[in-house]
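To start, the structure under review is shown below, and the notes come after it.
Excluded from the complex is one protein chain; the other protein chains are retained at their positions.
Now for subunit A:
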Amino acid sequence: MDVFFEAIKIMVQGMTGIFLAISLFYIIIKLMVRIFPEEK
């Protein structure tokens, strides 16, 4: 059961980590699109 609880802990950390990284990418993309808009 120790391995299972360790896996659950990694699940929480992993999903949190993915969402944090993705949130960061989201902000970066939004910023880049604003700073370097397509020239008309």
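As a convention for this text, a contact is a pair of C-beta atoms (placed from the backbone, for glycine too) under 8 Å apart; a residue touches a chain by one contact, two chains touch by 3 or more; residues count from 1.
Assume contacts and distances are computed from a predicted model.
> Assign the chain not included in the display its UniProt protein name, restricting the answer to "Putative transcriptional regulator", "Glutaconyl-CoA decarboxylase subunit beta", "Glycosyltransferase involved in cell wall bisynthesis" or "L-serine deaminase".
"Glutaconyl-CoA decarboxylase subunit beta"
> Using the document's contact rule, name the residues of subunit A that touch the chain not shown here.
Subunit A touches the missing chain through residues 3-4, 6-8, 10-11, 13-15, 17-19, 21-26, 28-30, 32-33, 36-39.
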